[in-house]
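Worksheet: one structure, shown below.
Removed from the display is one protein chain of the complex; every other protein chain stays in position.
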Amino acid sequence: MMTKFLSRNRHTVQRLGFSAITVMALFTVLPIIGTITFILVKGGSAISLDFLSGFPHDGMRAGGILPAIVGTLYLTLGTAFFSVPLGIAAAIYLAEYAKENRWTRLIRLAIINLAGIPSVVYGLFGLGLFVLFLQFGTSILAASLTLSIMTLPVIISTSEEALRAVPQAFRTVSISLGATRWQTISRIILKEALPGILTGVILGLERAAGETAPILFTGAAFFLPQLPQSPFDATMALPYHLFVISTQVPEMPIQIQYGTALVLLVFVLTMNVIATVIRSRARAKRQW
Amino acid sequence: MEKSLSWREFIITRLIQTSGYSAILFVALIFFFLLREGLPTLGQVDAASLLNIRWYPIENYFGILPLITGSLIVTLGAALIAVPFGIGTAVYISEIAPRWMREILKPLVELLGGLPSVVLGFLGILVLAPFLRVFLDLPTGLTALAGSLLLGGIAVPTVVSVAEDALDSVPRAYREGAWALGATRWQTIWRVTLPAAKSGVLTAVMLGVGRAIGETMAVMMVTGNAPVLALQPGSLFSPVRTMTATIAAEMGEVANGSTHYHVLFFIGMVLFIISLVVNIIASSVVFRSKKRAERILS
Partner (left out) sequence: MVDKITIENLSLQYSDGTESLRGVTMGIRQNAVTVLFGPAGGGKSTLLRCLNRLNDLTEIKSSTGRILIDGENILDPKTDVIALRRKVGMVFARPVPLPMSIRANITYALELAGEKRRSKLDEAVERSLKLAAIWEEVKDRLNDPAVALSGGQQQRICLARVIALQPQIILLDEPTSGLDPISTGKVEAALLELKKEYTVILVPHSIQQAARTADHAAFFLTGELIEYAEGRQMFTTPKQKKTEDYIMGRFG
């Protein structure tokens, strides 16, 4: 009698507990879906060819956001230009060359710390080193360099994981056939780890594309009447533009704000979806 | 031919090694430039006025206490949200959810991690703040609370993914052992799995908090930008100003090399040191628990 009661009680507790946890998970996830749908719905009506291909005018209160779109594209590509080769090379070092010693631990600690540094502190650093000390000025170059250092830890850690997932036996066999270490990496390991590396690269660049704080004082411009002509020009950018029109411009038409948020969101979500698809496809195809 | 091959190999190896060490170089560079631009503060503003409660740079009041308390109260609020919800979601994903649900939830949470913080700040201004103003009957919705709510959301993905990793790495045998002794799944989660993953979950919390302290844009947009001392619980319902927001809002308007400029770098330096400490502690916790796990399993 007693045990029966106890066991029923235990299962009631479990049922209640599970429900509570499930509700918590829902509370975490539903706002994400809500946010995305809300912006898609609200911003949808602002999207037109003129909006996407025009310059802002009337103090941003009318016109399009082309320079911001192009600027974000430039910044993302600029970031990729520096961070992708450096990040992958660093990952190769950690996964393929580094021995487990004090220096390697220091590198790992440095990477963890890079990942934790507040984005606005990256902005300060970029201002101090690239804009002022190296005299790149407020420019795409300075902003891209700042963003790429911020992106490095994501690219390094995901790429390293992808490289480590490639079976050790491939390396042993390749070396035993007279390949050098680098031949083994370049001809076999990199190819096998590519989907994982690509996923990491895209996720890293996705973060860079959406960031505002690091570019605030290193490359972002409030308004420019023309598209940037060289890496030494400042540029408009979607996240900064959204910040400007939602806080700095009085009587800003709400439509344009939602439209801008939508374009930024789509930009970032597309990258995210591509990354997710690459990853799941590679998992399904993998033969080892 | 063999000669040129080994030369190529040598150069490539060196390049790769240099790239590997670059991470150390960058951390050092960042610290160096923060010190270089931030330390002159101490020569220009004396410590007493730096620890004052008045931040009013135009009249040379550089008391950073209000900014520190602002950051603390917003972060504390964010942690109160992100920790339970983050850990709850991690438990749900790794212990309770059916497989298909997991496949949906994980990318969704990852997606939240990728949402630009300006977009969240933008919605904070347009949706969250007006709601809070009406719902709580406040003079303005742009308060520390609004910041905490957004920051909680921003920190959740970090907490979820690290905590879930930790739960995942608890050996299955632990759970099976508990079930075999007659524990329900719920009891197993509370008395076996979570305690076994304790250090990983702790790391998750720390990294989440670290993420919250450092977040800038969303906080700047919704906290109302008022650098006042925030010490009572009531401060949660009034406007505040965090350290990060102060840098972001004011750096664009200061003259390079001015006292104000140096003080902003000084604040950056403080933030850098906070994140350094948080991350070093968090990673040493992970490291230790990994070692223990290796010992148990070998």
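The first chain written gets the first letter, and so on, giving A and B; residue counts start at 1 in each chain.
Quick note on the criterion: a contact is a pair of C-beta atoms (placed from the backbone, for glycine too) under 8 Å apart; a residue touches a chain by one contact, two chains touch by 3 or more.
Note that the structure is a prediction, hence the values are computed from the model and not measured.
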Touch with the omitted chain, as defined above, among A:Leu77, A:Ile175, A:Ile254 or A:Val273: A:Ile175
Residues of chain A (touch criterion as defined above) contacting the omitted chain: 167, 169-180, 183, 187-188, 191-192, 287-288
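Here, only the chains that are shown with their structure count from here on.
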Centroid spacing, where centroids are CA-atom means, of chain A and chain B in whole angstrom: 16
Residue ranges of chain A in contact with chain B within the complex: 10-11, 13-14, 17-18, 20-22, 24-25, 27-29, 31-33, 35-36, 38-39, 86, 89-90, 92-94, 96-98, 103, 106-125, 127-129, 132-133, 149, 152-153, 156, 180-182, 203, 206-207, 209-213, 216-217, 239-240, 242-243, 246-247, 254, 257, 261, 264-265, 268-269, 271-272, 276
Residue numbers on chain B that touch chain A, as the complex places them: 5-6, 8-9, 12-13, 15-17, 19-24, 26-27, 29-30, 33-34, 36-37, 84-86, 88-89, 91-93, 96-97, 105, 107-112, 114-123, 125-127, 153, 156, 160, 184-187, 189, 207, 210-211, 213-217, 221, 244, 247-248, 251-252, 256, 264-265, 268, 271-272, 275-276, 278-280, 282-283
